Structure formats: structure tokens, C-alpha cells
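Take a look at this one; I'll ask things after.
One protein chain omitted, others in place.
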């Protein structure tokens, strides 16, 4: 299939590489061209603008840093709205606000273009290994059309409804769940440590019994070793996602006190340790507040 | 082995039955005798008091409702402190306060008796299936001595140190982790529902990807179906456990804001729905506060 | 002085009336003209647009519902930016975001226009009685120039710096303080009531001893009588203000856990009771969560 791919950060570059490997014809674009070079070397075409990437493509995938970057890619004479042919399909893979997803869906619809939200779960290593989980929503026909692409990059695809923004909401809920687990681990491990039990020992019990899930293993180890640098997912990005959860919670009138704890601990981590740390550094907020080194 | 077993609630009765099945000679005691009948029918002896259960036993296990019930079983002329021979071993399997565990350990030590904390993870069904997880702490020799008993009731045993109360602390942390996961599910599923995504659909994504652990499956289903009755573990017992976590947190000077959310939502569930509901009814606090039926 | 006045809600109409009473020449504008009639009857001029109100005025005061309404009044060919003569002064009296205040200050500055933030404390009755408290920030010369107007509407003026947005920040802090006091009253009165002490009795002790301030008297009475309708300041407006506090807190990296409690209780009040209730209905969230009628 002919695919345009916009946004070549850690996640995007790994996904685009897997599309190439699977035999698709990929034309890439990135704000800074340097990041496109390895993909071009591997056989990808290089577009000078989003519109150019869209010109000959059936499907354009975007994996951009945030809502503003996505908007910038969509708008203007060289943007996707202009560049995408009627009948073509835009698949947004980044974590965006529910309201943004609704707006984009309406804008594409008004131009006869199709739109899917298809955010993914998985860190960069999972993206490289084509082991992502894709959560997608939108018209069934569009999802069917995208199936070969999703197959090339993921271990499983979840369909969560006809409205694209439903996938954004599910993805945001998932990120909230992950960070909630981190917070719980952070508080429990701090309590254990001050009570004379090694955090690693507590973690072994948890992951060896009821919490036998990768999320607890991965983050538990980071916390036990106080390894918050380098960031797999930087705290300010986590804060952005929690802000998007909060925006939906406010719009839908849903009090979420646990979300508030997460936001406060992210703010503390950034205020005390800077914006470079991993979002799991919220666990160090818990530790510091108890007088531990953190 | 000759084993005394005190406390025949849902959990205790199932554990004692498995000890019998494994060929141990079990003498049981319970405050209300009625609950002992099925075990006596299955071959257990019946003691008239804790001391009598202890008289001929190498090891006495206790599985009592709370710290007060355990204290009542230990004290007095018919209690365990009096009845247990020097050199005998008391294994406390219920979830008790860290401070209580320290006091009991000292009291037994002063009488030449051994003491282990060995609380368990698992609901009554797991107890029946001999699939509990045992978390134990105390002298290594005592744990070795208890090994055949633990083998008869559990799928795995974790040793977390020499000080019995360390096992209490780990168990309390575990219960805190479970309820934290329930809270996170409750908030996320409420947000999803108000945003037009079926809670069951969200749950399928979570448990099918990063949260592939029994805890999320079990509690997620209860929440999605709003099935808080009958209780597997009643809200007031959950509140008691969270109070014990809080007592340790206060003694050790550990702020735990997520714990506070759990306590408040438990209080709300009990205030609004009564003391019969399952502790997972904290999820219905989240739903009600957002204006859903809960 | 010749004064343009834009925005004739409860607060704005009362303020404009006091400017008239003090002898100033006032020309008013409001999106819906109906609200201007009483003022015109009292001697005010009527402008057809913000720009027209600005045309002959030395100073234009705005008291609009929110940031969006203010922006709409500023922009466009009939807006203030176009209509205000260089050297003229715009005084924004509504509660706006700190970031918005900074943007407006820059925009006016670029056109040679002066700008002050001068939000006020006080409910509509205080506005009618010319007993407001004005908090203002900006160039000292501009504040001096506005002094006669402030004198006509307030009992006291506080100057909090050279940067207009500082007054917004102080005002937002003040609203946060008020709602914090309401939350504290709500929780304490709920506890008292469930413990057999009449809320009014608790309130008498508090306001008769350490909390002898109008804020406690006013809101305490509303809560004791569960009188949340009609709203003096509607919950969604309170939520908007707390969102603005939260936006500053996030931008400045300040965790504010008490703010989070306020936001959650506002969301609950709106979800359960609708958007008509007073912002003090957060106290009824506290009562309901304890199983009281609320």
C-alpha cells in the first residue's frame, strides 16, 4: 500500500520502519529532515511537506508530539487537509485530546476524507519489535482498509467504536491507569522501605502473585532502582496526557481524585528534578515527601 | 503434623480443610462452634478453647477477623500464650497491624514460643483450591518447619525477612495495591462511560494489553457489572486494612495521598450503601460522584 | 471623567451605576441591549459597539463573563484594540487567566494604549453599595489616573505591582481562598452534624471566636441552611476560576492538592445538582458523600 507517514520521533520512526519492512511503499515527512535519513536509506521516499506526503498516498499516518503539532500539520496550504485526496484516509496515532479528535473528524468529513484515531500502547522497544497494541475507532470500512498497516506494527488491534475520538478516550484512560499503578507502587515501596522491607522484595511478592503484569515489572524495577533518567516517556509529556484526561473529566463532569494525585506528583517531580525525568518519577515525589532521598 | 487451627471463617475453613486433605492431624477451634462442624465431619478434632487446641500441637495457625479477635484468642487462661508449649510455633495468617505483630512476637519470645506472620493473598475460591500466596517472615528455622503446611494450602510462598511484622507490612502494601487498582479502574470506567465508551470495552483493551493480570480481570468485571453484593471482602474489612496501612504510614511518617482517596471512597460507600457491600464498591463512589447510578 | 463601560451583568451594571452617581460621564455597551436600559434611563450614553464606547473615552472599563467574551470585545474592527485611542486606558475588571492578562497587556502596549487589571472582590450587593475591594496592577501612572473611578465603586484599593497580570493572580488566589474556606466549613459541618452537633451551633463558635470574618458568616449560613439556590456565583463560574488557578499552577509547576479537592467537589455538585447551584454547593458534595441529604 502507498502510505504517507508524518512524525519521526522515537515512536514514529520505529513504526515507519516496520511498515517498510512489511513491504509497503512509504513516503515520510518530519519537521527536521535529519530524522528521516535512516528511513530514506532503508527505502522510504522523502516528502517536502505534509501535503506532498499525502499527494500520492491512500493512507497517511501521523505520529506527532501533541495536539498543536498535529494541528500545524493539518492546516495551511501545505497541510493534510489541503493535500489529502477525497476518499483518502488519515490515521492519527498520537495521544490527542478527545475534543481535538472530534474537531479533526469533522474537518476531514467536510472534505470527503476519512479519519481514524489509532493511538498505540507500548514503549519505543515495543514499537521496534512490532509489538504495539493499537486502539482504533472510526468507520468499520476505514479500519478494515487500515488492517494491513496495523498488522505490520502491532501484536493486537482493539476496535472501540465508530467515533474516532473514542479511541483517544480509551488511550487516555490507559495512560491514566499506567500512571496510577506507578503512584501505587511509589507509595507502597516508600512505606515498605521506611518499614524495613526492601522495595525489591515487595516488588517480587507483588509481581509473583496478583500483579503479574509487565507494567508492574517494568515500572517497579525503575522505582526500586530510582532510575528516572534517561526518560522513556518524559514527565512533561505525562503531564500533558494527564491534562488531556483532566480536560475530558471536566467536560464530562467526572471528579477523579486519583488523577489529581498524579498531576500534583508530576508537577512536583518537574519542579524539583526538572523536565528531563521519566514520568515514573512521580514515585520519587512520594519518597521525598516521606524524607527519603527519592 | 499435629496442627491447631483457630478461626473458621470463609478463609480459615478452606485452609483447614486443605490441611486435612494433605494428611495433617488438625484440631480446630472457633468462637461459634457451628462453623466447625463440616471440618469435624471431615476428620478434624474439636477443641473447647484456644489453649486446648494448642495443648497437643506442634504448630497453631490462626486466621481471625481482626487484631482484637486475635488478642482475645491469645490472652487469658484459655488463650494461646498460656496454652502453647515452649518450642511450639504460632503462625498468624490474618492481616494484622505491624505494631500488633511486633507485640505478639515479643510476647511469644518471652515465653520461649516461636512466632511467624504468614498472611495470604487470595479470595476464598483461591483458598479452597489451595492456590493462595503465602507471605511469611520470621526465623528461617520456623519457616522451614511450617513449609509442609504452607505447601498444602498455597501455590507459592514468599519469605520477606526475619522480623514477623515484615510480612504484615508486605501484606498491607499488597491490599493497598489491590484497592488502588480498583480505584483507578473505577475512575477510568466512569470517565469512559460518560464519554460514550462501554466500561466492558475499556476493560477488554486494558486486560488484553498492559493490564493482563487477574486482579484487573476480576475487579474490572465486578465494576463493569456494578456487582458489589454479595461481598467477597466487605467494605468495613477493607476500611480496617486501610486503617492499618494508615497507622503504619503515620508511625513511619509516610504521606500516602492515594491511600487517602481509598479511605474516603470506602467511607462514602459504607455511608451510602451500608456495610454489606464489597470493598470494590469504592468504584461506585467514583461513579455516583459523577452523577451516574453507581 | 469620560468613561466607557462594557459588560452589564449583575456586577458590571452596579459598578457603572456608581460611576454615574459619582458624576462621571459614562457610555455603556452590552451584547444584549436590554440590560443597558436602566443605566441609560439614569443618564448613561449608549454605544453601538465596544469601539464606539471607546471613541470619546479616556478610560474604558470591561466587566465580562470570561476570557472568551473579553477577547471578543477586544478584537475585530468594532473592538477595543481598534477603537481605543493611543494614550487611552483599558481597565479589565473581570477575573481572567494570568496568561490572558499578559497577552492583552502586550497587545495594548503595541498600540500605545495603557492597560490595567483591576479585578474586584465582593458579591453584587457589595458592588451596589460601592463597597468592593479593588486589586489592581500595572503602571503607577495609570493606576493614579484610574483612582477617581476606583474611589467611586470601592471601599479600598490594593496595588500589587507593575505587571497587570499580577492582579489577576492575586484575584485568583483570593477566589481559591474563599472556596477553600467553604470546603473546610462543608467538611466540618458534616462531621459535626453526623456527630450530633447542629451545624449552626458549630458556626456560632467559629465565627464568634477565631473565624470572625464575613466570609465564614456568609457562607456558613448558606451551608447550614443548605441554601444553594439561587446562586450568587454559579458553580460553573467557580469551576472556570479554579481552572484558571489550575492553569497558573500547572504553568508555574505548583502542586495544589487542596485546589484538586475543590475542583472535584465542584464537578460533583454540577454533575449531581446541575449548573444552576451556587459554588458553595461543594459543601453539599461533602454532605452527600457522608450519606446526608446534602
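A few notes on this one:
By letter and in written order, the chains are A, B and C; residue numbering begins at 1 in each of them.
As a convention for this text, a contact is a pair of C-beta atoms (placed from the backbone, for glycine too) under 8 Å apart; a residue touches a chain by one contact, two chains touch by 3 or more.
Computed from a prediction, not measured in an experiment: that's the story for all the values here.
When you scan C:42, C:129 or C:173 for touch with the missing chain, the hit is C:173. Touching the chain that is not shown, out of A:30, A:207 or A:289: A:289 (per the contact rule at the top). Across the entire complex, the residue among B:195, B:257 or B:291 in touch with the chain not shown is B:257.
In the full complex, chain A makes contact with the omitted chain through residues 257, 264, 267-268, 271-272, 285, 289-291. Against the chain not shown here, chain C presents residues 98, 121, 133, 135, 156, 158, 160-161, 163, 166, 169-170, 173-174, 176-178, 180-181, 183-185, 187-188, 190-192, 194-197, 201-202, 204-206, 208-216, 245, 248-249, 252-259, 261, 264, 286, 289-291.
Although one chain is not displayed, its contacts with chain B can still be listed: residues 239, 243, 249-250, 253-257, 260-261, 263-265, 267-268, 270-271.
The rule is simple: only the chains that are shown with their structure count from here on.
The geometric centre of chain A is 38 Å away from that of chain B, both derived from CA atoms. Chain B and chain C have CA centres that are 53 Å apart. One finds 39 Å separating the Cα centroids of chain A and chain C. Residues of chain A in contact with two or more other chains: 249, 253-257, 261, 264.
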